[in-house]
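Notes to accompany the following structure.
Complex shown without one protein chain; remaining protein chains in place.
Moving on to chain A:
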């Protein structure tokens, strides 16, 4: 499909000359020839690079002093220096008053999920940065100082970083939720003297996390807190106190420093050794960003840019530079609850340029979200996407569900703090393609011999000097690491490590990483980080993490971990759990693989270097391009076979990194006769083979429900719907059942592995553990999560009393966790159950750490007669609210001739439940109340309070039936996670 979307002009505005056209006209004068075609202009920008960059510097209106001559010294990419005689200050360029820009208009809007936004005008922002800079200068920060910032993406950290940068300090930023080990692996290299820290969401908790950071950063002499949490024992100063203490100190000037004065240290994972600490110069970053914003993005002072990023990603630095254009910037430090979160920000804040990732766009598409139907997006004029390959169907989705705005796929990297390929204000967008090459950057695709290839996939290289090339790496005194990283593959040119294909029109299609760096759904992971984190697992002699295309989700990839084990060791469930746990704890949840495979050896090249590329090709079933370069090509077939075996038994994971599937041989699954009989009876056919698809045999989705119920009743296994659909054959079902825990499905089951004390979740009486899936996925905790589901009736069908159920469950729970403190959460009926379990645990001397009831109604036997009457009335009121429902009810009453009153009562959450009287409990109880219910029902909380006086009630904006469903479950999970963490 080659449909195109043309760049749009906002309604009611005359088409205007783009800044691209304006600047091109200036270059045409200089060149003395027309540069109208996109290729001609790009050609000029690289062949006459001196003239291009000098003209850009002059045209940009940036504040600088000195001479633009020479423009560039040296002509090799690795060593060239731009504008050695130019001096400037990055922060002056961003914050100076601009002609034609209202100094009082919003320049930085900082949105939060839990408190009102902060809005700073350009003047206020300049003022805030000024006083903060004075305070930091007072604290000893000046030209060449090194500063770290760990904070969520909000105005406070932006002001603090700009203040440090304005003094000539070099700054590295990250987010608090990165694991301590991963953070230290990066930040230790900076040898900074000051740490700016926001402890909200800090990995390891505010106190221990801070201690661990300080212990790992011995050069840090000063800790400045950006949050409002209690200071505790930390040897720290709050930023406002620091600013207050420096009140009256002279406002530091903005010193103009050399063009390549260090500004930011960025980190990029390498395939070997620690992450690279990449130093970027102020002038190069600034000029590159201005070029991209003004020429490629046509960004103007009237624009409001919101690029969804964290402080750990280069897009944070990139979006900040929009201030230099005079545009306004929106930042957000809250969670993304679901597809609507970011679009709502775009609509509410009247964002004109919105940047996001392919992963988020796919999330929206998968959820069936249609922003255009929900929000006023009339101000939005462009959508930008970066971080991973953006697929054709995503362009179609944006066209359909968002609108005619161009979707610009942009791609570059941390290594150049900018883009190699990106948007073009005059050209149409073709699905799946980036519109154009970055001006001034001689970017091409080359084959392994370094020859340019057009129209086919090759390695992305840049052949001429460019200003945003990093100055070098930290901890790399002779520059050998820097050379190896970018210049060792093809002599004299920058090799980026991405695969790209350029079309004859100059547009590009990205094809992912060319080296062993993993990019799993937008998160870049260096294999070396994975190896480091696995160090403690002594059974592993070597390991390799590779990216595999996810067959069940086109366009996504997942991580496959290949491990070579010590002789005698076997990859059983226990070892696999330890591997996952080690990765989660020592690195991050993103480092946990979807699949772990034991192989006898890993591919190694003749010079002894492990080849991730060969392993990745083998795992994906592709032709291995560098097979000739391998010392042990025979291992590839073994890897392929292991992947195929695993594919036969691989169950879909409940969420990223939660898979507990242990690969098994696909062959040899025997289908038990009772299962085959159920299969035949549900389908009403005798003619089936083990590999026949349920749907191909005429089965309907409704029949899937019958099938799974019969499996549960007759075979005692609760098969999840999604698991069944992953392989809807008799053989697949047999395999799932074989891998399920034996015996009763009722009782206590592990839903998600983890470390630390378990969390027990109980579902509704007639519900299945299935129902808890969304909650289990959304819970942010390292702790293992167990599901509690007691058998409601005896073998002879007698309903068991709540007391019996609670006794039983308490016993099972103590076998999983023999001593307290226990953490229990229950929904609806499950709330009553865990409440009674908690009573029993306390009576037996086990402390209860947390007891959460999610919208659990007390049994009517615990209500006063008045409360019981109120609840009955509430039921009637519920009917009366909606005339349609009333008609339905009347209709039901008139036609329901042989209603069996006993059965009705049984179904309406049962006499068993209502006959129960609550046991008194003197511990703390947190009650999550569904907010959307009649006020009168709230009164029945009194019954809970009578039994449990220490009842804390918190509201969830949902009704009883939707509290476990998206999006409300995210709010519930957030609050539970905060308590459980």
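Rule of thumb we're sticking to: a residue touches a chain if its C-beta (ideal position, glycine included) is under 8 Å from a C-beta of that chain, and two chains touch if they have at least 3 such contacts; residues count from 1.
Everything below uses one rule, namely that contacts and distances are computed from a predicted model.
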* Which protein name, taken from UniProt, belongs to the chain you can't see among "4'-phosphopantetheinyl transferase", "Sarcosine oxidase subunit beta family protein", "ABC transporter ATP-binding protein" or "Imidazole glycerol phosphate synthase subunit HisF"? -> "4'-phosphopantetheinyl transferase"
* Residue touching the undisplayed chain, where the options are A:33, A:47, A:251 or A:400 -> A:400
* **Among A:17, A:65, A:378 or A:700, the residue in touch with the chain that has been omitted** => A:700
* Asked: Which one touches the absent chain: A:104, A:233 or A:373?
  -> A:373
* **Residues from chain A at the interface with the omitted partner, ascending** => 1, 3-5, 365-368, 370, 373, 393, 395-397, 399-400, 431, 553-555, 685, 687, 693, 695-698, 700-702, 705-706, 708-709, 713, 721-722, 725, 764-768, 770-771, 773-774, 884-885, 887-889, 891-893, 895-900, 903-904, 906-909, 959, 961-962, 964-966
